[in-house]
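Just one protein chain is left out here, and the rest sit where they should.
So, chain A:
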Amino acid sequence: MASIIELLPELNVAFFETLLMVGIALLVAIFIGLPLGIVLYVTDKGLFLENSWIKAIVGVVINLIRSIPFIILLVFLLPFTQWLVGETIGPLAASVSLSVAAIPFYARIVESAAREVDKGVIEAAIAVGASPWMIIKDIIFPEAKPGLISGLTITAISLIGYSAMAGTIGGGGIGDLAIRYGYYRYDDTVMFTTVILLIVLVQFIQYLGDFIAKTVNKK
């Protein structure tokens, strides 16, 4: 018990480091992954912006990043991280590779969420003479919203898992704490505390995500 109290300040810092890393990566996923996912969808065959070239190029780049195991991506991106944020350790540095991993991950989820939108509804929008941008903004986006939010939940939870790996090369966060104390020092109490903290965090995110997805779903 005493060791936990002793650990509290560090646990606190680690918790916010995790939130920071995952938060930044999620934001990047929304701002870059979401549009990419929409691009993947609308350039698909039979859709209103069909374009096999763009679809193929974006698809290949996304698959390329997704096929690299995260721990390798982490190392591989070190020079880029150094160039971008000026350091390779700390949560900010870790958030670079987390973001790079989050973009294609979320883009694919967005693509499949958009695919769930009834094609007929899109067709009806084309029939009233809506522009491609209006169809994306006013039809696909609101119709796919529950899926987009569930997808964001999945992405957030995966990123928490990834952040532990980022921790091993000096990224900080809860995962880092667990490995340093739990693995290197055989301190089971810390290990369990961090695991419980992670479970609570993941449950909370899942619950929140499900709740929001349910609220926006009008089906």
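We adopt the following convention: a contact is a pair of C-beta atoms (placed from the backbone, for glycine too) under 8 Å apart; a residue touches a chain by one contact, two chains touch by 3 or more; residues count from 1.
By our rule, contacts and distances are computed from a predicted model.
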Q: Mind telling me which option in "Protein-export membrane protein SecF", "Helicase", "Multisubunit sodium/proton antiporter, MrpA subunit" or "D-methionine transport system ATP-binding protein" is what UniProt lists for the chain we can't see?
A: "D-methionine transport system ATP-binding protein"
Q. Thinking of the whole complex, not just what is shown, which of A:19, A:85, A:130 or A:154 touches the missing chain?
A. A:130
(Q) Can you say which of A:79, A:142 or A:161 touches the chain missing from this structure? (A) A:142
Q | Residues of chain A in contact with the chain not shown | A | 118, 120-121, 123-131, 134, 138-139, 142-143, 145, 216-219
